[in-house]
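Pasting a structure below so you can have a look.
One protein chain omitted, others in place.
The block that comes next holds subunit A.
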Amino acid sequence: VLSLTVQPRCKIIRFILIQNRAGKTRLAKWYMQFDDDEKQKLIEEVHAVVTVRDAKHTNFVEFRNFKIIYRRYAGLYFCICVDVTDNNLAYLEAIHNFVEVLNEYFHNVCELDLVFNFYKVYTVVDEMFLAGEIRETSQTKVLKQLLMLQSLE
């Protein structure tokens, strides 16, 4: 049995996943220790849970003892796993905020950008989310920082 809890009990994002419809992972960011098998299992479960839902469904799914807040953009699912008592809409918009930053940074982001620039996507994530918490929400500030980093050798 996988235990998704941490001590002491502070709520954090457990993981962020970006997957395409076929279930290929485009980003996996883990905020808890999982071994590789657990990660693979979680990835498959999330895919199974999320892809069967349609636009009439909510953007929230119960997942084990947690919930997945997700949003679909074209063929990509952006999923955040949080505590059941966490604020659904705040995380839903955190996803969108993140997507808008990616879109700006990669100029109309598409799935391939995430594939070829996977190492940069991690940088974007770390600017906006750290240690399972929201770190920065201002798109202007994040983009300014990313462009500054981009200019470095």
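The definition used in the following text is that a contact is a pair of C-beta atoms (placed from the backbone, for glycine too) under 8 Å apart; a residue touches a chain by one contact, two chains touch by 3 or more; residues count from 1.
By our rule, contacts and distances are computed from a predicted model.
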{"item": "UniProt protein name of the chain not shown, from \"Serine palmitoyltransferase 1\", \"AP-2 complex subunit alpha\", \"Histidine-containing phosphotransfer protein\" or \"Calcineurin B-like protein 1\"", "value": "\"AP-2 complex subunit alpha\""}
{"item": "Interface with the unshown chain - residue positions in subunit A", "value": "3-10, 12, 25, 28, 33-36, 40, 53, 56-62, 65-66, 83-85, 87-90, 92-94, 96-97, 104-107, 112-113, 115-120, 122-123, 126, 130-141, 143, 145, 147-150, 152-153"}
